[in-house]
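Taking it in order: structure first as structure tokens, then the write-up.
One chain of protein is taken out of this complex; the other chains stay put.
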Amino acid sequence: MPMSEQTSLTRPPESEARAFLTAVLAIVWKDLHIEQHTRQTISVMVMFSVVTVVMFNFALEANLDAARNVATGLLWATILLAGTLGLNRSLAIERENQTVDALLMAPIHRNAIYIGKVISITLFTLALEAILVLLFIVFFDKPLWRPVVLLVLVLGTIGYVAAGVIVTSMTIQTRSREVLLPVLLLPLSLPLVLPAATAVAAYMFPQLPDWGEVQSAVYIVIIYDLLMLTAGFLTYHFVVES
Amino acid sequence: MIHIHGLVKQYGMNLVLRGVDLEVAEGEFVTLVGSNGAGKSTLMRIVATLLQPSSGYVQIGGWQLPQYAAKVRRHIGFVSHQSLLYGDLTAAENLDFFARLYRLDNATERVMAALKKVGLFARQRDPVSTFSRGMVQRLTIARATLHEPDVLLLDEPYTGLDQDASLLLDNLLRQEHENGRTILMITHDLTHGLNLCDRTVILNGGKIVHEISSREATAAEFLNLYTYYTRNQREKQHANE
Partner (left out) sequence: MLPSARLDKSVRIFNWAAAISIFIALLVIFFYAPVEKTMGNVQRIFYFHVGSAWVGAVAFFVALAAGVLYLRQNSRKWDTLALASVEIGLVFLTMATVAGSVWGKPAWNTWWLWSPRLTLITVAWLTYAAYFMLRGAIEDEERRGRFAAVYVIVAFVTIIMAYLSIRILRDIHPVVVGGTMETAQGASEGLQEFSGLDSAKMGITLMASTTAFSVLYVAWLLNRIRLQQLSDAVKDLKIQVTAHLQGEHA
């Protein structure tokens, strides 16, 4: 007795793109609700970042100018390190009661899980960055509110999380788990952070730089985002299936 | 409804399943028993589209796995000893989320009805992490049957349940069986659920060694049969120890 693809309960067949989008939104909605209840991911990331920044200030206390000079690099380093915490936490949630099995058994495309996870972790990291930007403006007196700086932060975060979800989905299934993630992910994300930090650094002077000077760096960031999202799209189901 | 043919699963040099054949008719309730390491969970994960067999195949409702896994998923409900629920979400939010994933009509009414069915309506706003083991398991069944699947798969559902919770689970399973769902359950526990099912199958060493209809044998007779058919496995285990 062959069964039909739809049951009487489901809504009439929609386009595949609609179904994909519904699934992505469901996963993002779920992650935001969990965060709303526990506030664990963002608060851990923020606490870690503040500690890092304070520690760094302490190391450079004798020389505030030096601290100002390395501020953009410090900003990115803090985001990357705090990001590994967010990635680990958000993907560990799916392993706690093996809910990842429930996601894999649901009638949704695998990549909807990937994209959903990338979006929600990107949102968490952006929330962290909003706080960090405020802190850096106060601590180091840097004009981080400039639109291009914010754009580069958003673009950089997308690429980093796109790579991070793939790598974390693997490391979380190994024995070393949390330990392995930074070793794999940080080198992978440096080709992204290098141009992103260059672009941000160009905007740290009172006078605005020529767009021509930073556009190539911004393009490299965009290319990285596209490459990583493509790689993630093509390989994600190999990482979660068995 | 479920048709399993020549199923083999190999991990490296280790053969976990050595050619399993099993037929479950529509509306039938079949229990698979076997000791630890008999390959029960592996078999279940293959039927649940979570694992790919090394050879052989599974058909559910005429669709063959793993090729048509995507078409089958909508028709399966899966209950495992893991809850598959988010501890930080409330009971209602958990069900809401799965209603979205399955794109169900009238999601809200359906979620409320499911909560009433398993007696958790009053606790709908509480996070699942505050629930007792028995309540979690009831909610797990509500989640697995939310989309009215034709096939219900149960992997050790009685693990960690006390007497009362087990009786509640018995009732829920009886209900689902009466609703005409095809049920495949695996367990290593011979004291629960065997009186509910139509047929019991003994799995040993990655193979089905005996099948028995529930009407044919009493509990004591069954225990003898089970001891007889799984003795090799135990002897081997003793030898290894």
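So that you can tell them apart, the chains are marked A and B in the order they are listed, and the count of residues begins at 1 in each.
As a convention for this text, a residue touches a chain if its C-beta (ideal position, glycine included) is under 8 Å from a C-beta of that chain, and two chains touch if they have at least 3 such contacts.
Keep in mind the model is a prediction, meaning the values are calculated, not measured.
Engineer: For a quick check of understanding: of A:A92, A:L134, A:L151 or A:V183, which residue touches the chain that isn't displayed?
Structural biologist: Candidates A:A92, A:L134, A:L151 or A:V183; residue touching the omitted chain: A:V183.
Engineer: Suppose we count only contacts with the excluded chain; which residues of subunit A make the list?
Structural biologist: Answer for subunit A: residues 163, 166-167, 170-171, 173-176, 180, 183-184, 187-188, 190-192, 194-195, 198, 216-217, 219-220, 223-224, 227-228, 231-232, 234-235, 238-239, 242 touch the chain left out.
Note that only the chains that are shown with their structure count from here on.
Engineer: Where on subunit B is subunit A touching in the complex?
Structural biologist: 1, 26, 48-52, 60-63, 70-76, 78, 80, 82-90, 93, 97-98, 100-105, 110, 127, 143, 147-148, 150
Engineer: Hey, which residues of subunit A end up touching subunit B in the complex?
Structural biologist: Residues of subunit A touching subunit B: 1-3, 5-7, 9-11, 14, 19, 22-23, 25-26, 29-30, 33-34, 37-38, 93, 96-99, 101-108, 241-242.
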